[in-house]
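One structure is given below, represented as C-alpha cells, and several questions about it will come after.
With one protein chain held back, the other chains of the complex are shown just where they sit.
Order as written gives the chain letters A and B; numbering starts at 1 within each chain.
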C-alpha cells in the first residue's frame, strides 16, 4: 500500500473512471457468454462457457478489491466515497448473478433450457451496452446529465421487459412442467437471469442518485 | 430539480414527516388487500386484488424516489440523512414483500391457500396500524420517546407471532402435503408474508436507532 501523506492528499479525480469502465466491459463479456450458453444449450459447451464466465467473475473481484483499496487510500475522490463504493459493488453484483446462473446450469444439468432464457440473455447484452456508455459519461457528469438520465430510463425499460419474460415463463412452467425437480432447476436458473437485469437497473438507480447530488 | 442555494440552506425539518406517514398508509392498504386476497381465496378475485396491490407498490416507488430527491437536495434534515434514507427504504421493502406475495399467488395459481395465511395477513394489518402511529410520533420524538419504544416492542411481538405461525405451517406442510410442486408454491407464498412481518419489525429497529441518537 503506497499510502503516504502525499498520495493521500493529491487529487485523483479521474483514476476511478477507467476502473468503472473496465467493470462495464466485464459485464458485457459475461452477458455475451451466458447468452451463448443458453442458445442451443448443450451441456459440454455450457461447462466450457461457465469456466470463461468464472474467469471474468474473478477478474471483477480483483477489480472491486482494487477500487476499494484506492477508495480507502485516496483523500479526494470525484464523488462521495460511498457513491463509488456503491456503484462498484452493484456492478460486481451483476457479474455475480450471471456467474451464479452459469454455475447452476452446470450443477443442475437441466434437460433443456427454455427459449425465454435466450431473450433474457439478449436483454442483458443490451443493458451492458448502455452500462458501458453510461459509465463513460460519468466523467462529464455535469455536461451530460440529460443523456445519462436517458440511459438510466432505458435500463428501467429493459428491467420491465425482463420481468415480463420471467413472469410468462414461470406461469408457463407451472402449467406445463409436471416434474418437480425440473421446476426447481429451471426456476432458479431463470431467476438468476432476471435478477441480473434487475441489478443492471439498480446500477442505473445508483447513477441517478449521483446525478441528483452532483449534476 | 429546484436545487438553488436558498432551497438547500433553508431548514426543512418537517417536510419528510408527511411523506413517511403516506408510506405507512400505503402499507396499511396493501396489508388489507393481501388479507382480502388470502381470505376465501379465489383465483379471479386474487388477480384483481393483485392489480390494486401493484398500484400501491408503484405509488410507494414514486414516494421513495421523491424522498430520495428531497434528501439529496435538502441541506438540513430533522435526522441524519442516512436515517431517513434507511427508514424510507425499509418501509418500501414491506410493500415489496406484500406485492411479491400477491404476484406469486397470481403466477403460481396454487390449488388452495392455507388458513394460516389469513392469520399472517391480520398480523400485517395490526403492524401497519402501529407503524402509522409510530411514524406520526417521529415529529415529537423527544417528548414521545417512551410511547415510540412501546410501539417498537409491539412490532417485535407481532414478528414473533408471525414466525410461530409460519413455522407451524411449514412443519405441517411437509408432514401432510405430498405434491412437491404444491409445496414449492405455498412455501414461497407464505414466506413472503412472514418476510413482510419481519420487515415491519425492521422498521421498528430503525426507529429505535433514531430514538437512541436523538431522543
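In this section, a residue touches a chain if its C-beta (ideal position, glycine included) is under 8 Å from a C-beta of that chain, and two chains touch if they have at least 3 such contacts.
Keep in mind that this is a model prediction, so the values were computed, not measured.
Visitor: Touching the absent chain in the whole complex: find that residue among B:19, B:47 or B:184.
Guide: Candidates B:19, B:47 or B:184; residue touching the omitted chain: B:184.
Visitor: Of B:15, B:81, B:143 or B:213, which one is in contact with the hidden chain?
Guide: B:213
Visitor: Extract the touching residues of subunit B with respect to the undisplayed chain.
Guide: On the side of subunit B, residues 167, 170-171, 174, 178, 180, 183-184, 187, 209, 212-213 touch the unshown chain.
Visitor: Contacts of subunit A with the missing chain: which residues?
Guide: 1, 68-69, 72-73, 103, 107-109, 180-181, 184-185
Basically, only the chains that are shown with their structure count from here on.
Visitor: Report, in whole Å, the distance between the mean C-alpha point of subunit A and the mean C-alpha point of subunit B.
Guide: Whole-Å distance between the two chain centres: 28.
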